[in-house]
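Below you'll find the structure I mean.
Only one protein chain is missing; all other protein chains are in place.
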């Protein structure tokens, strides 16, 4: 996997359920796969001082982020017995209730996919330079910080 | 959750990617959710003595299976902080490459969903009376056994 | 007593029926298995669970329902 080109992980705006369905359907020709595990990050309408989050606006150091996503992919393929892996992250505005992160791992057997998916998601949260601005209904905002 | 009616988890034939997309889309109104985790079981075209599995025919002790699915749901809701959970399993014929199991858990935060999903899938494999007959291209068959 | 026995998966393939009525004069799940192995000798090589009232019973437990399910190893998912 070491010579693969750096892919662009970012998608403008929310990730639609049709996009996810299409991605699942494409794997039906890979009949050595027995287990898929999918993580979806959804924008929460958190409350702060009685105001609700309406959307998150994502920005990123795009070049560095794509390189970091690539490194996370390589490391995950080395650590776990996976058939394939796909990562998509939103950039720009994503409304509350919409999907902003889609991670998809597949393997012949189920044991590997759970650990692999959790590893990928934690790595993304910790290492990828993406910045979320939570926008409230009154157009004020606060900067999100991962825990 | 204790008074909920026993649901029918079974779906005739394969679970389509459109059905999965529809299920994801329905959760966009639940804006307290921050993380979804989805497991999909896919029928593998395993080889035995040079013959390939073309499909699995699932049968079940349907009444007992639905009760057991219900008990697994109850126990999972008690153990983990989940907003919702959905389980669908195929009955009848599912071809290689098609989806036969769809488990969907959602929570405000990500930490809970990974553990909850793995728990549910392992419980299903161990406790639910479902029986898979692997049918080869030459119409011979063997009975699948979970590991 | 008269029991309605339901067979699942590979067991139904061996018995060549999904269910049948049988007269059983034993007491426990183990007695029932022993009785059925006489009828279907290849049951002896299978890992079989006995269920009544939609629950698997320990083989030492008493058969109290008139409807019994015979379950081979599970393979859902």
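Letters A, B and C mark the chains in the order given here, with residues in each chain numbered from 1 onward.
Heads up, the rule we're going with is that contacts are C-beta pairs under 8 Å (C-beta built on N, C-alpha and C of every residue); 3 or more make two chains touch, one makes a residue touch a chain.
Just so we're clear, the structure is a prediction, and the values are computed from it rather than from any experiment.
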Checking the contacts here: which visible chains does the omitted one touch?
A
Given that one chain is not shown, which residue among A:14, A:45 or A:60 touches it?
A:60
Given A:55, A:82, A:101 or A:135, the one touching the chain that is not displayed:
A:101
Absent-chain interface residues of subunit A come out as 41, 58-61, 63-65, 67, 89, 100-101, 121, 124-133, 143-146
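The definition used in the following text is that only the chains that are shown with their structure count from here on.
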If we define chain centres by averaging CA atoms, which chain lands farthest from subunit C? Would you check?
A
When the centre of a chain is set as the mean of its C-alpha atoms, what distance in Å lies between subunit B and subunit C?
26
Residue ranges of subunit A touching at least 2 other chains are 110
Residues of subunit C touching 2+ other chains?
77
